[in-house]
Each structure stands twice: as C-alpha cells, then as structure tokens.
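Right, one structure below, let's go through it.
The complex appears here minus one protein chain, its other protein chains still in place.
And then chain A:
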Amino acid sequence: MAREIGESGEAKSTKVKKHKRRKSKKESKTRIVHANILYDHTKGSDNPNRHYANNKIKTTKYTLLSFLPKNLFEQFHRFANVYFVFIALLNFVPVVNAFQPELAIAPVVFILSVTAIKDLWEDYRRHRSDKEINHMDCLVYSRAKHKSQMVIFLCLLQDCEFDPLKYNSVIECEKPNNDLNRFRGYIIHCSGRRDGLYKDNLLLRGCTIRNTEEAVGIIIYAGHETKAMLNNNGPRYKRSKLERQMNVDVFWCVIILLVMCLFSAIGHGLWMFQYGDKRPVFDVLSPEGTDLSPVVSAIYLFLTMIIVFQVLIPISLFVSIEIVKICQVYFIHQDAELYDEETDSHLQCRALNITEDLGQMQYIFSDKTGTLTENKMVFRRCTVAGVEYSHDANARRLAMYQEVDSEEEDCTSHGGTLPRRDSVASHQSGKVVLRTHSTKSHRRTGSRAEAKRASILSKHTAFSSPMEKDITPDPQLMDKVNECSSQMEFMRFHSQSIRQIPPDLCDVFDFFIALTICNTVVVSSPNQPRQKVRRYELKSPVKTIEDFIKRFTPSRLTSGSNSSSSSSLATNRSSHRVGSSMLSSPSAESTLTKLNEEKPPDHDLQHAFRPVPPNYDKTKALAKDECELRYEAESPDEAALVYAARAYKCALVGRLPDQVTVELPHLGRLSFELLHTLGFDSTRKRMSVVVKHPLTEQITVYTKGADSVIMDLIRPVTDDVKGKRQRKFLFKTQNYLNLYAADGLRTLCIAKKVVSKEEYASWLQHHLEAETAIQKREELLFESALRLETNLHLLGATGIEDRLQDGVPETIASLRKAGLQIWVLTGDKQETAINIAYACKLLDPEEEIITLNADSQEACAVLLENSLHYIQTKFLCNPPPDPQAARHYSSFHFSSPVCSPDSSAHTSPFLVHQLGLVIDGRTLAYALDKSLEDKFLAVARSCRSVLCCRSTPLQKSMVVKLVRNKLKVMTLAIGDGANDVSMIQVADVGVGISGQEGMQAVMASDFALPRFRYLQKLLLVHGHWCYSRLANMILYFFYKNAMFVALIFWYQFYCGFSGSAMVDQWYLIFFNLMFSAFPQLITGTLDKDVSADTLQELPQLYMNGQNSEEYKPYMFWMNMIDACYQSLICFFIPYFAYVDSDVDLFTWGTPITTLALFTILLHLGIETKTWTWMNWVSIGFSISLFFTVALCYNASCPTCFSPSNTYWTMQRLLGDPMFYLLCVVTPIAALLPRYFYRACQGSLFPNPVQVGRQLDRLPADMRRLFLSQSRMKLGSLCSLFTPRALFIPLCRPFQKDYRPRMKQAHVSGTTQKEKAIASPIPPKSVEMWDTPLSSKTSGNHVILDLKTQDKAETCRPGSDSPLSGNLDCAMEASYTKDPPASRTLMYQFTFTD
C-alpha cells in the first residue's frame, strides 16, 4: 500500500478512481456510481459511469474558433456597443452618411478589439490555470493512467485493511448540486446491505486533509459536477454607485444629443424652406434626383446629425473606465501596507469593477469572531464545581503578549523575556521547564514576527500559536487535579469504587476529562509522519516499554497499532472494529456486543505508591513529549480547551475513530472507548461524546456547549441537601458565567451524564435508525441528540478569550470618524459581544446603551416604540411628527467633525446620537418582521453603534438587506466565516477576511483582506482615491465630449444645418480615442487629491465620498454649461478672427481643433491635483501625437479621404502667425472662468479635501503638529487656512438647518456636561417588568418603559437644560439565572448622572 503521490496541493490523499454514470434522465433523483476498476477492460458503452462528466475542468469561455463570434456576441450585450455599431452602419447609408464609411467604423472596431484583447487575455489566464489543475498528478487504481485531480470522493475509513482493488459496492447518491452542506447517499454492498452516506463522508474538491496519511475514496462527482465548481459562478459583476450615477448622465447625454439633432433637423428644414422653389446654386439635389422637401431632408439630416454628434456619447468612456479600474485594482493589490507578512498574503480584489464604491461606504456590517478578533482562542479562566479559578498568572501572561506586541516596534532585542519568565515561574509546577523552554524558543511570542514564524512552522496545524498553547495553570486547581488523580490512583489500587471520591474532586477530574475528550481534536506531531504519532508506542519505545514492565498489564496501552492486528490481547477487543464498516459511527451490532464486555480494573502498583508526584521527575520527558504533540482542531475553541487541559497534565495523546487516549499525571494513559460522537451544530450549540469510562466502566456522556443551552439541560435539582448544594452550585456557576461574559470571554459549559447500558442501548437503537434515514435525517438526528443530552450534571464552565486583532479599536475609531456607521453582527452571546464591543471602542462607556430583548412580537413592538419615544424625547425636544420631517436635521454626531453639514444631512437625514443599541437574535427576528422593520430602523439609525448578538447567518444578511434597501445607503459587509457569506453577498461591497476559517467568505467576497485593520487604508485611502479619481474622470469625459461636439453644433448655424463639420473627420473620430485619451487615463489612474497619510490622519475626509461630493448631479450640468461656454469661446474667437476673409473650411477648422485640444488638456491640467512626470509626458505626448498625425495626414494624399481633404493645411497653418495668436488667447479665455472659480474656491472657501491638500504641502513636522493639536477638528482646521471662519460656510459645523438650541446643545457639549454633573439630578431607576404577554416557552419579555419624568424638563423650550444632550443613562441588563424552567430576566435601568 505504499502510495506516493505528488498530490494536488496539500491533500496527502490517494485517490482511487473516478467513475460515474448517469442513469437515464427519467430516474433523475439519484445517481449510481460504480467503481471503474470493475470496468477496466470494458471500453465505452459497457462502463456504467460513461455518462458522467469527466474530471477535466474547463473554465475558459472561448476556444480558438469560437472566440470571435462568441466574444462579439457578448460584447453586443452591452447596449452602448450596439449603439455605436448602429451609428457606424448608418454611415454606410448614402443619404445620411457624414464620414467616410470605413473610417466611421474605426472607433467601434478599436473599442471592440480592446475589449476583445482584454477578454482573450483573461481567458488565457483561465486556460493556464485549468491546465495546471488538469495536469495535477494523482494515483488511480487502474491500469490506465488518468490525469485528473481530486474531486469529491468518499472518505472511507483510514484503514489499511481496506483494499480498494477489491471494492465492488455501488454507491447511490444525489445528483450533483451546489449545496456544500448536504450530501445523502447509500453504499450498497454486494450483500445488499445499505449504509448511509452523509456529508461527513464527503471530501470536497479543493479541501485540505489534515493529519491523514492517506485516504482512499471513490469519486462521486468530477470536473464540472463537483460542488466547488457548481458553486463557482465566475466573477461577479456589480455595478457601482458611481456607475449607476454615470448611467443617468449618459442618459442625459442621449437626451442632449437628440435635442441637438432635432434642433439641427428643424433648422435644416427651415433653411431649406426659406429658399422655396428658388434653388440656390449650392443646393444639391438628392441622389434620387428628386427635389427633396424640407421635411424629408430634415429627417435625413436628423440621422446624419446623430452620426456627426456621436462623440457626445462617449464611446471610449466605458473602455477608459475599465482600463482605469484595472490600474486601480493593480495599485490596491500592490500596496505594501496591505500586505500581511504573517500569512504572506495581500489584499485580493476579486471584483474588478467596484473599486470606487470603497470610497462611498456609509454602513459597515462586521462579523466579530475572526474579523474583529484574532480567532485565536486562549483559555483564560474556568470554574469547576462552583469554585472559580481565576488563573491570574495566565491573565498576566496574556497581558504580557499584548505588551510585547506593542513594544516590539521600539525595542527589537531587549531582554524582555526575563520578567515574564519570573511571573511564569512564580508558581512551582512542573510546567516551569516547559514554560522556560517555550519562552526561549518563542521569544516574543504573540508578537507579529513570532506569530509569523509560528504560522510558518505550523502551516498544517491550525489554532496552535504559542500563545494559545502555553497556558499557565492556576496553582489551586493544579493542586486539586493532583490530589484527585492521586486519590484515584490510590482507590484503584485498593479496588475501591471510584465513586467514593468526594464529588467536587470527582467533578474536577471529570471536568478535565471532558475538556480533553469532548472534542474532535486529533493529535499529530510536526516532526514525524502522523501515522506514527497515532501509534505513540513506536515513537517513544523506551517510555512505553518501561510502562509496560511497570504495569504488567499492557491493556491500557490499547492503541492503533495493536488494534490493527487481530491478534491483540483479549482485553483489547474494543478496538477490533477495524475496517469492518464504511461508517464513522460503529455499527449497531458491534457496539452492542461490546457493551457486554467487561474490562477488569487494572492496577498499577508502582505508580500508585510513588511518594512524589510523578510529574516532577517526569517533567522533562513529558515536556518533550508534549512539545512534539500537535493538536488539530476543527475550531479554535476546542484546541484552546485541549491545550488548557494539557497544562493540567491531562493531555490528549491519541485519538482513533473508536478510542481516545488521555495521559494523566498519576494514572498514566487511559483509553476511553469512544462509543459515539454527537458533533457540534449551530442549532444545538453543543456537542457530546459518549465514552466508556475506563475507571468506572460506566457509559458516560460528556457534553460541552453554550451556557444558555446547557443550563436548560441540567438535571432538575431535588429538594434534599444535595439538591440545595446543587442549586447553590448552579447559581454560582451562572454568576461566574455572567462575569466571564462581562469580561468579554467566550463561555462554555461542561456537563456530564452517566447512562446505564440499557438506556444507552435503547438510545443507540433509535439513533442508528435516525442516522440511516435518508428522509428527514437532520430532524431525526436532532431529536435523537436531544434525548441523550438531558438531565446533565454540570461540571463547570470555561472562559476563553478571543483577542482582538491588532489595531481593531484604532481602525474602528477612525472609520467612525470617517462617518461610517459600524454595526457588529455576531453569533456570540450578548454580554460577550457587548464587552468585545467596548474593547474595540465600538461602544463608548460614555454613551447610553439601549438593549432590546424581547420574547414576542408584541413585546418587541412595544420595546421599539418605547425606545423610539425615548430617543425622541431625549434628543429632539420637539419630536418631528414623522421621520421625513427630521430630514432637515442633520446628523448630530456626524456633523461635529464634518465641515459640510448640508451634505451630510443629505445622506444621513437622521440624527445619530451618543447611543448604542444592543439587540439579540430572537428580538432581531421579531424586529425584522415587516411590521416592525421601519421602527427598528428608526431606532437603529439614530444610534451610533448597533450590536446584534446571537444572530444567525440569515439574520445577518436580512439586516444588511434591510438597511441597504430601506435607508438607500452604501453597505459593506465584512466577515471571515461561512456564516458571513450571505451577508457578504447581500452588501454592496463584501469583504472577506482570509483568516483561519476557510475560504468560503473569501470566495463570496469582492475584496479579501488578511486583517481587519487593513480596512482602514482600503477604505480611507484607496476607496477615497478610486472614487475621486473615477468621479473626476467621468465628469471630465462628459465635459470633453460635450465641448467638442458643441463646436460642431455651433458650426451648423453657418453651414445651413447640413451636418457639415469644419473639423476634419479624422480629428473628429480620433480626437477621443487618441489625441485626448492618454492624459485623462493617467490622471484617472494616478491623481491623488490628498496624500495617503493625510487621508488616514483625517478620516473625516472620507465623507467626501460618502456624500458623493466629487460627482453630484448638478456637477454634470455645471460641466455641461462650462463645456458650452468653452466651446462658444473656442468657436467664436476663430470665427470673428476669420469672418469675411478668404479662409477655407479646413484652414479655419484645423485651428479650432487644435484650440479645443489645448483647452481640453489645460482643463485637465486645472483638474489634476498632482503632477508626476507621467502627467507631463502624457500631455506632451498627446500634443505631439496630434501634430504628428496632422502633419503626416495632411501630407499623405492629395486626393484621398473624401469627402474632406485637408492636404497641406496644417503645414500652412504652422507658418501663419494668426494660428499661434489664436492658440494663445483662446484656451486662456475659455478656461478663465473655471480657473477663477477654482482659485477663489480653493483659497477662500476650501472644502475639507482642499484643506487636506494644503496640509499635504506643509512640511511633515508642521503637519504632525497641526494634526496632533488636541483632536483637531476640520472646522478649526479650515480656519487655519482660511481668513475667517465666518466667511466659510462650509467649515462651520452647523448651518441654518440647525435649530439654535440643538447647536448649543452640541457645541457647548463639554461645558454642559460639567454642569450636568454639578447639578444634582436624583438618580432614577426605572422598573422593568417581566410580564408574560405570551405563553411562549420561557415566556419572558421585557417592556422597556421609561417613565421619563425628565420629559418635561428636557423639552422645555429654549432651556439650556443639562439634560438635553448629556444625560448619561446606563441601561444595564443583567441576567439572574434561576433554575431553567422559571428563568427570569431582570432589567435594571439606572440613570447615573
């Protein structure tokens, strides 16, 4: 079975063979898969799998042959292209043609080919990646070599006994579908037996197999039928807000075009009409030779004009935008500051066409775990049997990491390890050696650099940074563990029942056993093949042989290696179910038989009587051993708990499908026979293992799960003494749990239950039925699990810390300063979420928090109503009758740092108060109901921060959708896990964190970031740049085309509206495409209105994009008016210079073209904020290109280029002083107003962005000084640069829109606050009722009833009541948990002033 495979990626798995076959379409519900091995010799038609897709994947769109037609077909889906082709074809109609027909198709061909080349290149890249994938090596059980890659295959038991060459069962399963979380099927053996197959049996394409040496499987779906491919919908095309806005203006351009054409047509008709029957000599008959009536010629002319004015619809705009966006994506991708060393990844732009949306975000919806936090779970503290172990040393250790993190930049190599080692060594456990060791090897563990190194080391071991691994045990608890295990040892030696141990000690023991085994963690070693790690006896033979001799009974050492041979000891029968089944859970028969086997208690004489606790002399070996072990966990919480248990010497040393081996301080290695594992799922929120306890021989269920769930499943307490104690214990534990949550820890409850054999047998029977069911399997399994997980005995609870990622508070603070509303949507419990929210500065201790917890629709409605009322009475003295009326109030919070309240008022009509809103999942479900959503939004939008706890993925996406659709704002969703996918997809911009949680979020996202803090630069800098660049470019485009076309329009008055153009057709057609294209592309790509530093230091500048200040509808029209003015100047200065002279058409028209080019380029120059050498070169290039082309073209052919021929015109012009005189005066006259406006506005009334730009010019130290000046507000900043604030309406935070009182309340906020503190307001507490309005399950809901007596005071008109702005109302919610059934929720509302 030696298989060597250079496998597809990391998966060290062998693949068998793929085969597939499709039954006739009628039986389309399932597919049946045979092993290809059976059909090796049968060619073609005999192979039942022949109908199934083969494994070759092809993601390319085109083949060499189909490229042209297919690509053209696709391009013509874009309306603009069809339009341009229509115009080009129109030119072939002789009656209406305006240009040389061949020339007229040039731009269209050019545009189409640019796009085609781009598509071709993309397709080629896909082709190459396909080729790479299609040529990956794999091992196939067949005589014929296949080139195919691992797709989806069945995960069989990792067992050597199974010989794939003899496999001849048939698999019946679902048709290919894209549901990643579901798979159902049967394996039908020759015997006719059927075994169920579920998603656990499936390996998806692209997945990585951890700690598995080899996997043998059968391919079910291949190639394009794999779930991964079916989920891959290709790149997503979103249309950005700016583009939507632009399309409106393109539409306006069309209207303008039609109006111009109509005007010309009517003009032409009238012109014709005025001559009547007297045909002038210069009028020409129509081709038909008939005398056209004015009306008919007007109609013909209309079409001609469409051709002549086609430039108004910017044909190159779309292509230019695409080019600019690609460049922008390139620059974002290249940004070194968005590169994460630790993971060696940078930001990925997965959506290429919404970069500018990044600059316009208004709401951010963030996941918490893994997004704001590291998703590195560290065991922090625990409570066992009602006693809290605070793990202070552990806390200090964690604090140390934090410090080192921050210190690292300053001192790179200080002896910074010493104090830590001291603190670690302060308690004398055997761990010291280990600690020292690890401190040495991981100096500055937890720091970035270290983490990076560690992550490289442990590329295949997730969740095992040193910080997560090295847990400092609590000495008290350590003592208890030691005491407990030595007692057990003793009792076992004396054949006493283990039950005689005091129950609290027993709980401690069980607690750690549960931590160790109630998980799916697998053990491996980094140095040696995983296979051998499982068989640890082989790895450290001395030790085990020693044990062997010591203990005389090798039975305890049951292990994989023993179990694989059928001749193992009789006591070891439990592990005999080797390869007997394809199922991960034992078959009913074998399990039931095993239940009857009794294992005689084992004794270990020497061990038990050892005077000194063994861990002292064993430390070294143990430490070494432990160091070599690696735990591979599905979730970071599990790993954290296992590492925690290991710190208490309760180490998980091996896991096999049917057995878990634990190393204990006195007892040595204990093997727990694993009878069943009920995996974790998000509905149950818990997991359980059923084991046979090796000491008590009882069947024990260990359950671990969210406290809310476990607490409900605890065995009801009896009334006796024991019960009393139990109640006290539960009460205490609940209190500790609340405490943990308040500390921002993730809490888990650990419980156990002992079941009798009979109970278990009957349960198992049912459970197996459920497992094999194909219909309703999930529901049945859920019920089955529920039957087992009841009447639990609570052991204790743990608090796990999930550290915030670096820079999260700072990022949130600056994003918030940038005017972004940040909502956190998390699945965590409320208290944990709130505390994380405080930690990351999402919530401010200064501000009030409104907590919404309701148990019914009605309650929720009342709560929302009251909250709304409360907000209104508190913040708006005269609450507006309807939300619309509030529109003219500007944002309370926003406006303080913004310079332009008017604009912010535009987008955020609601006041945003110093309020936080916390809502839990259940309440959210009610609040998202159609009837309540408006109210919910009204409450939520007026809060500064919103926290949704316990929310499901669906709710997350519903919230995003609601906000996005109802508030019409730009939303960004950021998350890292599969549960964030729907939210990411719904938002305008989805951002995935490429963290440890797999790639699902990344796959769904538009941008993938390595860390949350990069969001700051991505939005504030790149978003801002992309937006302002693109917005300015689009506006410039419209201006440019309009200005150029208007020149020709004015000429119509002087050519009888005949569609004649004084600009030669070549210039007309290539003007946009060549002569004026490059500078704007350079500016659109490289222009920086404000430097990156300033943008990050002044997040307020981001509001520029939020309020769409660079591209407002009026700006389009202003540009149009400016274009109109400029074209008038450019037309009429040459007109008056040449009127009544002997100038000919093109000698007059060419200067106009040149002037227009100069004007347009200079215009761009005014709009360009930063001039790099590339700008200069591009402008120089444009001008020289124009002259070169003009000179060559004018010298090339005296007779060609009908209908116009400009032979030798340019050459003559260059010798004419008039030409130069015109070229000087006209552009300056044309640009004078714009330049004057810019100059006045920029120096007298600068907007924030311009202030930022002025700031850029200052020397670095000066700038820092400015910025550091006591939380500099832009308002005051403006005044630094401007003569007087009074004349700078934009700089004043409050405008006429504000009522004076509001203004006062805000502006003098700080002073009032002091007053408020000084003036004694009697503390009021508002009672909360817990009235059962509905008879739902635990029927508690809350009516938030604020009897605000202050209402009157607050609303006293004109009063400068201290209450108006700064009433500090802390609403705290605290749980008091009574025994499950009658759980009540108590709210305390205290007004603390």
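Operating definition for what follows: a contact is a pair of C-beta atoms (placed from the backbone, for glycine too) under 8 Å apart; a residue touches a chain by one contact, two chains touch by 3 or more; residues count from 1.
Just so we're on the same page, contacts and distances are computed from a predicted model.
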**OP:** Assign the chain not included in the display its UniProt protein name, restricting the answer to "Large ribosomal subunit protein uL23m", "NADH dehydrogenase [ubiquinone] flavoprotein 2, mitochondrial", "Cell cycle control protein" or "Carboxypeptidase A2".
**Re:** "Cell cycle control protein"
**OP:** Pick out which of A:720, A:758 or A:1140 touches the chain that's been left out of the picture.
**Re:** A:1140
Subject >> Residues from chain A at the interface with the omitted partner, ascending >> reply: 94, 98, 275, 278-285, 287, 289, 304, 331, 333-336, 339, 341, 344-346, 456, 1051, 1054-1056, 1058-1060, 1062, 1086, 1088, 1092, 1133, 1135-1149, 1169-1174, 1198-1200, 1202-1205, 1207-1208, 1212, 1216-1218, 1221-1222, 1224-1225, 1228-1229, 1232, 1235-1236, 1238-1240, 1242-1244, 1253-1254, 1256-1257, 1282-1284, 1286-1287
